[in-house]
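Accompanying notes for the structure given below.
Removed: one protein chain of the complex. Kept in place: all other protein chains.
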Amino acid sequence: MIVALKPQTTEDRKDQLIGWLKGMGVDVHVSVGEYLTILGLVGDTTRLDIDLIGSLDIVDSVNRITEPFKCCNRKFHPDDTVVEIGDAKIGGGHFGMIAGPCSVESEDQIVTIAKAVKEAGAQLLRGGAFKPRTSPYDFQGLKAEGLELLKIARAETGLPIVSEIMSAADLPLFEDVDVLQVGARNMQNFDLLKELGATNKPILLKRGLANSLKELLMSAEYIMASGNEQVILCERGIRTFSDYTRNTLDISAVPMLHELSHLPVIVDPSHATGIARIVPQMAMAATACNADGLIIEVHNDPPHALCDGAQSLRPEEFADLCEKIRAIRKVVA
Amino acid sequence: MIVALKPQTTEDRKDQLIGWLKGMGVDVHVSVGEYLTILGLVGDTTRLDIDLIGSLDIVDSVNRITEPFKCCNRKFHPDDTVVEIGDAKIGGGHFGMIAGPCSVESEDQIVTIAKAVKEAGAQLLRGGAFKPRTSPYDFQGLKAEGLELLKIARAETGLPIVSEIMSAADLPLFEDVDVLQVGARNMQNFDLLKELGATNKPILLKRGLANSLKELLMSAEYIMASGNEQVILCERGIRTFSDYTRNTLDISAVPMLHELSHLPVIVDPSHATGIARIVPQMAMAATACNADGLIIEVHNDPPHALCDGAQSLRPEEFADLCEKIRAIRKVVA
Amino acid sequence: MIVALKPQTTEDRKDQLIGWLKGMGVDVHVSVGEYLTILGLVGDTTRLDIDLIGSLDIVDSVNRITEPFKCCNRKFHPDDTVVEIGDAKIGGGHFGMIAGPCSVESEDQIVTIAKAVKEAGAQLLRGGAFKPRTSPYDFQGLKAEGLELLKIARAETGLPIVSEIMSAADLPLFEDVDVLQVGARNMQNFDLLKELGATNKPILLKRGLANSLKELLMSAEYIMASGNEQVILCERGIRTFSDYTRNTLDISAVPMLHELSHLPVIVDPSHATGIARIVPQMAMAATACNADGLIIEVHNDPPHALCDGAQSLRPEEFADLCEKIRAIRKVVA
Partner (left out) sequence: MIVALKPQTTEDRKDQLIGWLKGMGVDVHVSVGEYLTILGLVGDTTRLDIDLIGSLDIVDSVNRITEPFKCCNRKFHPDDTVVEIGDAKIGGGHFGMIAGPCSVESEDQIVTIAKAVKEAGAQLLRGGAFKPRTSPYDFQGLKAEGLELLKIARAETGLPIVSEIMSAADLPLFEDVDVLQVGARNMQNFDLLKELGATNKPILLKRGLANSLKELLMSAEYIMASGNEQVILCERGIRTFSDYTRNTLDISAVPMLHELSHLPVIVDPSHATGIARIVPQMAMAATACNADGLIIEVHNDPPHALCDGAQSLRPEEFADLCEKIRAIRKVVA
């Protein structure tokens, strides 16, 4: 950590700060510059509150040189993590296509879609049973019943299933679900993350609407520090001033996360844009910059979907997209 | 709801859409303009998915004219809500000053600060026991023990206590806490909101980092629709490109929320900026635009605070601020 | 335009508003709903100030149904515009690769790079002579001399040249430049846009850091309304809270602009990210979602570049990228 002191800082104030820092257990190297004096802090700086130091009136600026994440940091684990779910693999050169409806609505619906997406080339089936909705008056999902229907679809197709969990209290219901998804709104629900860290299931962790890459990695760190290393990161759009699409897909997150972490990185073009007719183009863009997979909403009857029909592809559109994805993978992977 | 159809829309596609809308139970008024045909939907449009309709290729744009929130909407409840906590009142002309440390650290610390903020003019005592921290390696609060220390401070001073709850599983521990705070990261933790709606305690609901005013009101709606009408809204800064302060205080949220809703609106200048030395100016600004109260971090020893010392005022700074706040209140209220 | 009046609006106030609107020359259709009264305005609403109407205390909301742009609107001109520059074509299925250094530094530098990018497959040569720099103390470009060096490189390679113009006063110097570029900071320098509209040269118009797609199209409209229809739109990253990259590439702008307008849309991955090592991935992503071209910084000696070396590819990296771009084009175009 590097602390720069303001020009007018007195010797007394400087010595007082250095004493306090040493008391916190770090070594302090002092170098005096033309305008500023610079303190280099060496040792275990994780216990120092960077904001507190930065707020002192004698401090000009403070910068933490080392990232505070460890388990998910590529610096300490150079090799790609590969998450295995049944026959599917995601990461380390393996591309995972996850598809299915926003909400599970009925056995007929989910089985039909599951067969269609498998046929088109998906390796996993997604389907929402517990739905986070902005309004208390909107459809909240079939809940436990929805999970049962997903299992029926799995039995029919062999596809492992992915579904969102909103509360640790629901964990018993997810006992037999293959991948647990943490939604964007719960990315910093730390109690939930810790509980998921105590399971042995792969976790699909979505980036929050206004969260930095560092915060996403720190949330992965909550899960991993609790013992579960199977985390899949998911970019799903951020909130910006731009309002032609529901969110703004931050496509650069893919290579940047690959650089910072060894965890697999997938993209959700459906929620990132909210507009079905541009989902294929966003999916191809994500593939072209080497995402480890995609999670795409597919519905056999979008206009009658109970939720988010606007962003769902029809099965034939999805099949067409899968072919193009395979062709692009050949170019980039 | 107003749906505008694109110029080249065929009669067939138009009739098909109108039929589907009528099947959803709304009346449709058609008016043909120079370039566009406009459908005015009248009746209960809450079941219509605005995003789905907007995504149809024949639709140019769609606008919901009426807001989807009801319980907290000033249109239907013109009078200000006043939330009463012991002797303190917030809203409807009553100004509530909430102060205390970011984290409860010890009996001595919390009792000392409680006496100081009461002396300066605070009506409620805040103190964090369960702390949401970005990093799993940071101090997470004294938890149950912290709540017990807050109760001791309440017994010593008579100040009602405010503390953050992060999980519905902790509700029994908060049985005897006066105001339950929902932090910014949990603003859309809908399971938690519903559980809080089933209590009879005032809820201090903080705006999420990237949430619109409408979303904040929809989260209040979750609590109110579950039966609890005592909600205090809190602006605490939003995430923007600007990085000189930790977040950007959206001061215009105060008058806009007052216009949209009858609920009291308070401001948290400490978290909004993260910089103690500008907290007083932000607090005065909030008072000048008629906020119903403030929640301010005060610590007797900021450099040694376990958490967020950077944004805490010392008791004497807080006392000085309280005097100025009272003077500004005389001008604006 | 649709104006919704608040429930408590008196007949008098309503009639007064309708009278004023009719005086502005529009027809008003009134329909009374359960809570709100809705006015549908038909005719030439371009003279109405939507913000003024929206600010009236009796108005609940106001929405302009038709977009205010005409010349660049795909609704009125369904066919793609193809911009031709010498042998190069951009738009309507033609992909234009523009490459070169951030700044022109010397004859040797620009000629060497021009030959290299031509060899790799670029159709146009870019090079900055007038440089917009945040700091007055930074290198501001070789100016007129830089333009002369570009012309030498054009003579040596046959590549048409693209360079940024910052002020209409410099137009005489750009007489013999093939494409005039308007930088992000000047996207709403309306005086400059009008002057460029009076030339007969293709204009490469970059999106401003915080400008919506509609504002970008309105700036194109300034050029086109002044008589020059050869406009190329360029997405180059927007400013968001995310700070791992210099800006956030808004990749969804490509399909959305294609939907809204008939103008060609290219992407600048170099400025969008500021990080050379992820430029190839961003370039491939843009190609995969059907951009009409790319503008990429290439430098033979990035560490010694006078400007923006951080985002420049070396010629051999660029050549490798061009091959992959061609392969992806085969999949998507």
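Going in written order, the chains are labelled A, B and C, and every chain counts its residues from 1.
Just so we're on the same page, a contact is a pair of C-beta atoms (placed from the backbone, for glycine too) under 8 Å apart; a residue touches a chain by one contact, two chains touch by 3 or more.
Quick caveat, the model's predicted, so the values are computed rather than measured.
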Q: Could you tell which one of B:240, B:270 or B:312 touches the chain left off the display?
A: B:240
Q: Specify the residue from the set B:114, B:142, B:210 or B:263 that touches the hidden chain.
A: B:210
Q.
Considering the whole complex, not just the chains shown, which residues of chain C touch the missing one?
A. 20, 46, 49, 51-57, 68-69, 132-137, 166-169, 185-186, 188-192, 194, 208-210, 215, 218, 221-222, 225-226, 239, 246, 274-277, 302-303, 305, 307-311
Q. Touching the missing chain, which residues of chain B?
A. 210, 212-213, 238, 240-245, 248-256, 272-273, 277-278, 281-282, 284-290, 324, 327-328, 331-332
Q.
Please output the residues of chain A touching the missing chain, sorted low to high.
A. 2, 4, 6-7, 29, 31, 33-36, 38, 40, 42-43, 60-61, 63, 65-66, 75, 210, 239-241, 243
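By definition in this document, only the chains that are shown with their structure count from here on.
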**Q.** Centre distance in Å when chain A and chain B are each reduced to the mean of their C-alpha atoms
**A.** 26
**Q.** Cα-centroid distance, chain A relative to chain C, in whole angstrom
**A.** 31
Q. Which chain A residues touch at least two other chains?
A. 210, 277
